[in-house]
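Note that one protein chain is taken out, while the other chains of the complex remain in position.
Residue numbering begins at 1 within each chain, and the chains themselves are lettered A and B in the order written.
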Amino acid sequence: MPYTLQQLSDLEDIRLLKHRYYRGIDTADEALLKTLFTDDISVEYRGGSYVAKLQGRDAMMDFILNSFHSDAVAMHQGHMPEITFTGDDSADGLWYLEDIYISLERKNVTAGSAIYRDRYVRIDGEWKIASTEYDRVMEVIEPLRPDMQITTHYLAKAGRKREERGDISHMITFTDAAQ
Amino acid sequence: MPYTLQQLSDLEDIRLLKHRYYRGIDTADEALLKTLFTDDISVEYRGGSYVAKLQGRDAMMDFILNSFHSDAVAMHQGHMPEITFTGDDSADGLWYLEDIYISLERKNVTAGSAIYRDRYVRIDGEWKIASTEYDRVMEVIEPLRPDMQITTHYLAKAGRKREERGDISHMITFTDAAQ
Partner (left out) sequence: MPYTLQQLSDLEDIRLLKHRYYRGIDTADEALLKTLFTDDISVEYRGGSYVAKLQGRDAMMDFILNSFHSDAVAMHQGHMPEITFTGDDSADGLWYLEDIYISLERKNVTAGSAIYRDRYVRIDGEWKIASTEYDRVMEVIEPLRPDMQITTHYLAKAGRKREERGDISHMITFTDAAQ
């Protein structure tokens, strides 16, 4: 069965939703990010050395803005969506992430990939992320070498400064890194 | 001439097909991969220091599962498709790959890009990859440095263990690396 025109249109809108999510986190774009989630979004990110788990838009905004702060240099790009409709106003989505996260505090570079499994719903005509999870496929951590020169760092200005940050440690469980 | 609704629907299905291919190889997902190829798929991958050449789904499955094994840490993401219909049930496709392959046996990291040229056909209502080739655009090999910590390695569990692997050396010709 081919997709209907409405479905093809919805696929474009769902892709846009997730594209804005990735752009929003790397640029700490609070106004944009706020529009992307349901009130009761459910989140579980299973990384190489951590699990982040939280519920609700407010917690999600807290989590993002305290992770993508002025001491982070970040690139998160979601690729190769596999979107499946589960109803007229709901869909599941799978994305394959590539990410780089330089921590100027820990002086290291985390790079890798992950597979996201999302659920989207349409509320008042707008698609929103209702739940999102990822599992890492690959993760490598290496020191930030002294001869690596950071010549652009967008979050230095856009991200929260140290004194503006909140505590999100209750959302994160650290696990054994070695796998 | 604009695309028809059927063609736009087919474009989505062809993209999905290839998205599953890349996800399938990096996660050694045998059940998924088996559904993606024609019986007589033709493959030729021209890398920086090798050419891999083979025919048929069985050979392709052998090639993949003995390449993406428990000593490989892999990321293969296909980007920016350029798909052209050559009939109601056939299409050509061009993709621009980014890939990272860490060999724990050779203790090195191969990273780069390639341009895929594929042919797709619809058989019994399902799009399949009928032929696939790539040429490298960029390839860099560097040692796996002692201070690189691999914190997630999906294929360690999902990939074939050493004692389970078959010999695929007859599919690969090694060439002069320096270009």
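The working rule: contacts are C-beta pairs under 8 Å (C-beta built on N, C-alpha and C of every residue); 3 or more make two chains touch, one makes a residue touch a chain.
Nothing here was measured: the structure is a model prediction, and the numbers come from that model.
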Residue of B:Arg57, B:His76 or B:Arg136 in touch with the missing chain, whole complex considered: B:Arg136
Among A:Leu36, A:Val73 or A:Met171, residue touching the chain not depicted: A:Val73
Contacting the left-out chain in the complete assembly, out of A:Val51, A:Ile123 or A:Met148: A:Met148
Contacts of chain B with the absent chain, listed as residue ranges: 2-5, 8, 11, 47-49, 79-82, 94, 96, 98, 110, 112-113, 115, 135-143, 177-179
Those residues of chain A which, in the complete complex, touch the missing chain: 5-6, 8-10, 12, 15-16, 18-20, 22-23, 26-27, 73-75, 77-79, 98, 100, 102, 145, 147-154, 156
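Note that in this section only the chains that are shown with their structure count from here on.
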Averaged-CA centre spacing for the pair chain B and chain A, given as whole angstrom: 26
